[in-house]
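Just one protein chain is left out here, and the rest sit where they should.
Chain nomenclature is as follows: A and B, assigned in order of appearance, with residue numbering initiated at 1 for each chain independently.
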Amino acid sequence: MTIQLPGGKYREIIWAVALFLLLDLSVLVLNFYISFQISEDAVAINLAGRQRMLSQRIAKSLLTAQSEISKGASPDNALEELSGTTGLFDSTLQAFETGGSVQGSDGKPAIISPVKSEAGMQALKDARAIWVPYLNLARPVLEDKSGAQLFAQIDGLVSYAMNNNLKLLKLMNQLTTSLEQGANAKADTLRQIQTGGIFLAMINFIFILFKFIRRLRENDRKIEIAQKENEEILSTVKEGLFLLDREFRVGNQHSASLEHMLGIPIIPGTNFREILRTSLEQSTYQNACEYIDLLFSDHVKESLMGNLNPLHKVEMHLKTLQGKPVKRYLTVEFNRVQQRGKTVHLLVTLFDVTNEVELEKELVETREEAREEIEGLLNLLKVNPNMLGTFIEKAEITLLEMNDELRSSGSQHDLKPLDYRRIIDSVFRKVHTMKGDSAMLGLEMFEALSQKFETVISPLRNKSILSGEDLLTLPFYIEEILQKILTVKSMVERLSAFHDAFTPALTAENLGNNLDRLAQRIAIEQGKKIKLISDLQQLEKLPPHVHNELKEIMVQLLRNAVVHGIETLDERLQLGKHTMGNIHVTLRETETGTYEFTILDDGRGLSPERIRETLLKSGKYKSAELEELNDRQILMKIFEPGFTTSASADRHSGHGVGLDVVYRKIEQLGARMRLNTKENSHTRFSIIFPA
Amino acid sequence: MKLLIVDDSSVIRSRIARISNESRLSNLNIIGLAKNGNEAVRICKVMQPDLVTMDLTMPEMDGVSCIAELIGMHPDMNILVISALSDRTTALQALKLGARGFLNKPFSDKQLIDALMEFQGAKE
Partner (left out) sequence: MADINETDARVFIESVTHYFEQITGHAAEIRTAYLASNKLPQFEYTGLIDFSGQFRGSVYFSATSMMAARMLLAMRESDTSNSNLLDIVGEVANTIAGNARKHFGAGLEISTPTTSFGNRVALTSPTRARPFAIELQWQQSEAVVVVDLENNI
């Protein structure tokens, strides 16, 4: 923080104030100066007035002296006064002309400056012209007071004085007037200066006022804007923000979300310690307080204690603003606010991380659940799915029946005493049966649960008196098993969904396509040409479990037809056949409601002779044995395990597994088979099975 | 800057020493390695380190007692606690007694260097 130096935004105002003071000061100085001059002038005016008076007193004392002399009395007193007045007049006149000190009216010396006004100077000049002859006439009179000539001389003097007395008075009057005029002019100037000065000062003052008010207003506006922005930030920010002092008191401002997070109204001075105390676990609370205290003690480095903040994703028991208790996970961060290197506040930021934490938790839970489920699942895989399904269905019904028994015992509103023994016995029997069933199927999980349940009920059966209290425990066991059943059900459902997802529904069209692809591939490998004509529309009428069996039969017989039935191109040409072999695959409903699957190829047909040879070569049969069999019986040998006519084993034949599998499947379907063949013409397998 | 490393694990002692030496922090000299509080106190009686890195759980004399003693001897000594966060309360107590910072074990090279740099300005 730096302190604003004088100047800057205040410079103008400071200059204006300085100017104001300067103006005032100079007016004051001028005032002093002129006032001083005016007071000097006043002395001069005073003295000029005295000159007027003196001119008359001179005349008066002259006349007095003359009359004294004529009366024969001593003129000394009058002459003395004449001498004094004449001297005073003279020195004063002198002082007016050249400046100097004279005796003032109060007897003290007064200094006057020479008269400068034209009228004044003229008056003085004229007065001097009268005064000089007077002085010359007066001097002998005054010097020779008792002389004989005194009488004659005084008469001349008196007559001169009488002649000029009024002139002198008039001149002194003129002098006074001119001095008064000068003084008046100065007073006018002073007034003008004062008026001017005050006017300027006034303008200056108005300028300052205007400027200052405008600046204040501007500042106010800026502060207001800043405050408004501040408020906007605090009202919109998601985090809880506030300043905390050493005493754990909340500062003057805080973000709006703070109250939402903490669920209590926050006012300046709210005790944060109390909030922590009520919402945190005891040890966390203590650690948090210590941590905050340490942040205020400046010996610890802030950057080196972040790890110790105990309020990281911490569980807090708070309330909603409506007062409903709620658990939130918060992260509270603290940052030092320092002034001159000393921590004065902590900026506290609260983050609501509830969703994050719960997500994490959920993830862990989900993982754990998944693990448990997989374990249970692996166990269930050992059990036949159908049997598992039956068991689950039955167990659920049984459990709900038990629950119904418990419920209906309460729903008799006459409140008759209940037959608790009957209920307990019934529940026990059902649990026992369930235990037996699960044991038989090897469903260990359910066996254990039933066992646990049974252990709880057994002692009840032996109790002599039963009450509703004894039933209290039962629903919890029912619920536990029901929950497990639900889990298994959802698992099985998911498993079958999984299975379905990977097994496209078998339609006539895609089965036909699949068979064609297979046949063409084998034909190419065998160097043969074939055309597959399939008509499998009836397939969709058959139940799904037949689909798979039938499909396997078709694949085997088709493979057999391409590999063994259809001849090579050369063979076919020699036999005069089209090089393209034809295979027909047909599924149809018979008149009797059964289904017939037929596969017909126009290949070489089955030769009983060749089969005899092959059987003999295999060493399984002696020729005598074979002699005894008719052609039909010989033909059926191709369905025996291990039978093959191919010399070498390849992917499609020669392993000795093929038709024997077909045969077993036919048996499983409960089907019959017909075989029709003619050498170098065709082979037809027909499988007839019930719908 | 004179550094004293206090930790009961020799692996940790040498790791702190190695990182400090490689850190290119100016004037950093390791003046001692102590494996418990007693040794640390003994070393500090002879010479005064500018910075002590201090483990908290050690045999003979644990970190907290050691900090109390060292601060008693040299109130201005810089002590950096380097310990696991298993016991937050103890760590806070160590700071209360006068340690100036806390570094969580396990720490990375950079974290230690950053922490050491915090103290570099203190003595130069």
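Just so it is clear, contacts are C-beta pairs under 8 Å (C-beta built on N, C-alpha and C of every residue); 3 or more make two chains touch, one makes a residue touch a chain.
Note that the structure is predicted; figures quoted are calculated from it, not measured.
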item: Missing chain: touched chains present in the view; value: A
item: Touch criterion as defined above, residue of A:191, A:317, A:521 or A:610 at the omitted chain; value: A:317
item: Given A:156, A:475 or A:608, the one touching the chain that is not displayed; value: A:475
item: Residue of A:365, A:393, A:613 or A:631 in touch with the missing chain, whole complex considered; value: A:365
item: Per the touch definition above, residue among A:281, A:360, A:444 or A:509 touching the missing chain; value: A:281
item: Sole residue of A:74, A:136, A:283 or A:467 that reaches the chain not shown, by the stated touch rule; value: A:467
item: Absent-chain interface as seen on chain A, which is shown; value: 281, 317, 323-327, 361, 365, 369, 403, 406-407, 409-410, 413, 415, 418, 467-469, 471-476, 478-480, 482-483
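The working rule: only the chains that are shown with their structure count from here on.
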item: Where chain A and chain B are represented by their mean Cα positions, the distance between them in whole Å; value: 38
item: Complex interface listing, chain A residues touching chain B; value: 283, 286-287, 290-291, 293-294, 297, 299-301, 303-305, 307-308, 310
item: Residues of chain B touching chain A in the complex; value: 80, 85, 88-89, 91-93, 95-96, 98-104, 114-115, 118-119
